[in-house]
Structures are given as C-alpha cells and as structure tokens.
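Here it is: the structure, laid out below.
Yeah, one chain of the complex is gone here, protein chain that is, but the others are all in their spots.
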Amino acid sequence: MKTRKRNFWFNGDKVFMGISYVALALVFVLTLYPMIFVLSASFSDPGAVSSGEMVLFPKEFTLEGYRYILKYNEIWLGYANTIFYTLVGTFINLAVTLPAAYALSRKELVGRNLILFLFMFTMYFSGGLIPSYLNANSFGLVNTRTFVLINGAVSVYNLIVARTFFSSTIPEQLHEAARIDGADMFKDFFKIVLPLSKPVIVVLALYYGVGHWNEYFTSMIYLAKRREAWPLQLFLKEILIQGQFAESALMAGGLSTEEIAYLFKQADTANMVKYGVIVVSVVPMLAIYPWLQKYFAQGVMLGAVKE
Amino acid sequence: MFSVKGTRISPAGKRGGKRSFRNLLKCWQLYVFLLPALLYIILFVYKPMYGILIAFKDFRIGDGIWGSEWVGMENFQRLFDSYWFPVILKNTLTLSLLSLVVGFPLPIIFALLLNELRWKKVRNAIQTVSYAPHFISTVVICSMIMLFLSPSSGIVNHFLNLLGIDSVYFMQDTGLFKWVYVLSGVWQGLGWSSIIYSAALSGVDRNLLEAAQIDGASRIQRIIHVNIPVLVPTMMVLLILQCGSLLGVGYEKVYLLQTDANITASEVISTYVYKMGLIEADFSFSTAVNLFNSVVNSVILIVVNFLSNRVTKNGLW
Partner (left out) sequence: MRALKKGNAKRVWSLLLVLALALSLAACGGEKTPSEGDGNDPGGSEGGEGSAYYNETGYPICDEPITLTMMCVTTGNPDLNDRIMVSEIEKRFGIKLDITGYASAEEFQTQLNLAMTTGDLPDLIAPCNAITMGQMREYAEDGYALALDEYADLMPNMQALMEEYPEYEKYATADDGHIYGLNSIEVNEFGRVDRVYINNQWLENVGMEVPTSVDELYEVLCAFRDQDANGNGDPNDEIPFDYAASNYYDDYMLLAAFGLNTKDANYILTEGEDGTVGFGNASENYKAYLKYMKKLYEEGLINRECYVTTEDQRNENVAKDRTGFFGAAAPFVSAGQDISYDAGFSWVGGLTSEYNDQRTVPMTNTLSEGIVMFVNAETEYPEAAVRFLDYWFSEEGEVAAQRGWEGVTMDYEYNEILKGDVATLYCPEGYESSEDYKLNKALVVGPFSYCSRTYGTHYRLLSTASDEVMQSEEVLDAYGWAVLVGNGLRQDGIVEEEVFPRLVYTEDESSRRVSLYNDLTTYIAAQRAEFITNPDVDIDASWDEYLAQLDQIGLPELLELEQAAYDRYNGN
C-alpha cells in the first residue's frame, strides 16, 4: 500500500516537474531572446534592424555604435557619477528604510497606524514639481549631488515590503527570547532582525540600487546646471535625443534639408547607439545579480533558531 | 547610542506603572528608528504638499501657488466633461485590471517553479536571464515590440505564417492592443517581479519541508501546504498595493505603442493629459487629474485592504 502510494506520487511529481521544466525553458528562451536581440542589434547596421532582417545574429556587422558611444568622453564621467549615486544613495535608502520598517513591524509602537498612514499618504499625494523644487531650493539643494542622493530616501512601497517581511518571517518568540536575554530594541534590530533578513535586504538594495542606476528625471531637473555631476543615464539620453531630433526637425521646419540629411545620418547612428547604450548600462546590473542571488538561495535557518 | 541601558527590560513588567513606562521607553527607541524616514517625508514631501492647491486654482507662475485665483472644481470638470473621459477611464481600467489578473500570479508561479529546480546553476542562469529584460528602457522595448509584431517582417508573424495563420496587424487593431500591452509587460517584468517571492521563499522552514517529504507529500502538496503559506503575506501586500494603482497606468509605454488606428483602445488618462500638455502645458489641469487618480486609487486601496483583512487576515494595517 505504502509503496504504491509513493510510486503514484512519484509519478505525479514527474509529470509536475516535466511541465515545470517546459515552462521554465519557455521563460528562459522568451527572456533570453530580447537580450540577444539587443546585443546583436548593437553590432548591426540599423537599416537591417529596422527592416526586420536581423533576427538573431548581427547583420552587416559594425562597431560604429560603440565607437560613437566611446567617443563621447562624458560616458565615463557619467559612469563614475552613477556608481557613486548608486552606492551611496542605496546605503542611505537602506539606512533610512530598514529601521523605519522595523519600527512599523513592532506592535509595541504607539500610534503605529497613524504613522503608517502618514507614510502611505505620500504614496498618493505630493505637491508636484514646482513646490518641490522651491522646497529644495530653500534648502540650497538645487544643483547639488546631495539632493540626488537623498531624494526618495524612503520609498513607501519598499518600506511596506520590508515591514511585511520582518513581521511575517521573524517569529515573535525570537524577539521574546532576545528580550529575556536583556536585549533592547537596538540590539534586537541589529543582532537578531538584520542578520535574519538578508534576503529582503538584498531585494531592497536591488530595488533601490536599480532605481538609482536608471534614474535620470531628478538629475535632469535638479542638476540642469551641473553637467559634471550628471549620471550616466542623462548622457545616454542626450545621445539618443540627437537621434530623435531629425524627425521632429523635419516636421517643425526651420532647418535646411542638408542639415536634416545630416541629422538623419546621426539618427541612423543613434538607432544603433540605442541598443549599444542598453548593453553599456545593463552589463553591470547583470554582473552583480548572480552575486546577489546567493543570498536568496541560502535561506534563513529559522528552524535551527527556534530549537 | 547603543549603550543606552535604560531600556533593559525588567522581567517583572506586569505591574501597571512599570509597564507603561516600559512601553514608553520602547516607543522612544522605535521613534528613533523612525526619525530619519519621518524627517524625510515631512521636510521633502509634506512641506511642499500645498502644491495640491494648484488643482483648485487657475495657476499662473507669476502669481505663485498662493496668489493664483481659485476656480473650485473647474479643472476637474474639464476632465469629466471631455468627450474622451469615459473612453480613457475604461481603457485605463482595462489595461490595469488585465495587467493585474495576468501579471500578478505569473511571477509567483515562476518563483515557485524555480524554487523546485535542483540544479543550482541552471536555476541561477534562468533567474538572471529572466530579470534582464527589466533593464531595457521603455523606448527600446516599444520599438522592439513594434519590430517583432510587424505584419511583414516581424518574427511573431513569421512564426504565425509558419503555422499557416495569416499575418496579424497587432498594432492597428483596437481589440489586440490590451494584449500587446499586458503580455509585453509580463514578458519584461516576470523575472524582476519574482525576485521578492524568491527572497520570501528562502524563509521556508526546511525542517517542515523535510517532514512533509517523509510524510510522503508530493511536490505539489509541499508547494501548496508549505511554500505558498510563506508567500501569502507578501503576496497580499503586493496585491493590495497593486490594486491601489489601478488608475496609475503610466504614459510612456502606452504613448509609444499608440497609433491612430488603435487609439480608441489605447488612449488612457495619462496619455491624454500628456498630449494636452504637448499642445500647451497646464499645471492646474495635470495636477487636478493626478489628484483625481490619487483619490480614486487610495479609495480602492482602502477598500481592498479592508476586504483582505476580512478574508485573509492580511493587510497593510
């Protein structure tokens, strides 16, 4: 009886795993394709890309796009700035968000719902561009790197994710035990909660970090006159805009046909650059991910702690 | 800072006076934790919050926000009176509800399946690859969608032709637009959205899994009875938050996928406002529309949170 049952389940497992392998393989192929496409397109003649002739591998191979990007000296400046904003900014984000999330996860917090409301309200309501700019201006933060670093110091979405994680994965007994051992809240947070929350910390770091990495709007508005402080994305955007200009110039008039011809040639390059730019900005993100992954796989030895 | 010893918890905390004193001390520490975040939102979000008034004024830069003339609900009326308002409201809801129904469960399933994969290298490879499309900018994603779906040269239609199906004019079809939008969104966001679930799955109690295995539970049973319960709190919170952004369909992707031929299905609130701004920027109008979105979204959030608390005992508060 028992063996038969086992066998049956064993087969069920097999079917299940079979289906899941197929599904995962499908996801793998479907998500790999755009990446290969982008990579190949960055090495291909833009005409071949836009006409759909380039399907998988580079067509009419060219390095023109990368040459164009690398000719743009400010790319490296942008890289340096972006790395700075990402590292320092993410650190600030975590330093602000994690303690707040911990506090909100504790039932002892008097006025917890009110504070939560204060935070959640900001998810939906804000003063808009002009008052925010005036506000930053009043602190003397316009055209400073500081503003880019602290802007969005706490994302309420991330705050809630972290709070949920804290309250749902760390059992109350653990806090209790710590308390009995004489730990205060600080100790509880630093010695118990943080070490047990590596996965969510990594996720938050990733969310924030990627946010900083891709950020351009704040810098565009608040660093308009500090070109040397621009992040990578702003320079990349500038390269791309030159490509889009031909079309709008054509519609608006004002430029001679010869200039439009020149701009179209640039647009051609920009089309190639468009893909190269993604490669340039995505590679670092892809490189760090496997390293972050191990924190998910490790798991938390909650069971062991409980015993 | 960490040497504060006053918070040492007395085991004899049952007595009333001491208890409230203890709570206060605890709270004091928790407030220290909250201080940076609170300071930030007060100084940088609440302080300029008066900008919302723009929605009720005829804002003129020269007069400033306080000095501009009050116009009551006029700016809102402009949205509601528009011929397109019912259309864009419907399109917005269609896109976001479909995104929710299709886009919400898939990352969870993906994370669960991935979790069952025993070869670590394969699992890591799939995870890394699936997360990559998230980094492709919207502009490029949209031009790729257009290329792939092109009736004459796109890979999707080539594939359909191979199966003996005639080319489909995806981008000129009002009925297909929502699918293009939602499925491309899933395609781009699947891996990225599953990260949080993968992280949560690392919290699964291994002993429990082993015990279940010894009891003869199948994989599906283990997933249902051990893994999913671990995900439920995160799931519910994300679901509630996503419901709270139903009117928040962003303009960029929709705008880039819009054509004259699909516009009756693709015009959404944000693109409508964006285009209006292209003709002539009007802060009052765009602020009013944002405010309308926010109010509706937050009402939905409150309702969904209430229901979730009732049904699953999980909620934001």
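Before moving on, here are some points about what is shown:
To keep things simple, chains are lettered A and B as they appear, and every chain counts its residues starting from 1.
The rule is short, and it goes like this: a contact is a pair of C-beta atoms (placed from the backbone, for glycine too) under 8 Å apart; a residue touches a chain by one contact, two chains touch by 3 or more.
As the structure is a computational prediction, the values presented were derived from the model and not from experiment.
The residue touching the chain not shown here, chosen from A:Ala80, A:Ile180, A:Ala261 or A:Ile288, is A:Ala261.
Among A:Leu174, A:Leu194, A:Met220 or A:Leu286, only A:Met220 touches the chain that is left out of the view. Within the complete assembly, residues 60-64, 78, 82-84, 143, 146, 150-152, 169, 171-172, 259-264, 267, 272, 275-276, 279-283 of chain B touch the chain that is not shown.
One chain is missing from the display, and on chain A it is touched by residues 46-47, 50-51, 129-130, 133-134, 137, 139-144, 146, 220-221, 224-225, 227, 237-238, 241-242, 245-247, 249-265, 267-268, 271.
The definition used in the following text is that only the chains that are shown with their structure count from here on.
Interface residues of chain B, counted against chain A in their complex, comprise 1-2, 4-5, 7-9, 11, 23-24, 26-27, 29-34, 36-38, 40-41, 43-52, 54, 61, 65, 110, 113-114, 116-117, 120, 123-137, 139-141, 143-144, 147, 150, 152-155, 187, 190-191, 195-196, 198-208, 216-220, 230, 233-234, 237-238, 241, 244, 283, 287, 290-291, 294-295, 297-298, 301, 316-317. Put simply, chain A touches chain B in their complex at residues 2, 5-6, 9, 12-13, 16-17, 20, 23-24, 27-28, 30-32, 34-35, 37-38, 49-53, 55, 95-97, 99-100, 102-104, 106, 108-110, 112-113, 115-120, 122-128, 130-132, 134-136, 139, 150-151, 153-154, 157, 159-161, 164-165, 167-169, 179-180, 182, 184-187, 189-190, 199-200, 202-203, 206, 210, 214, 240, 274-275, 278, 281-282, 285-286, 289-290, 293, 295-303.
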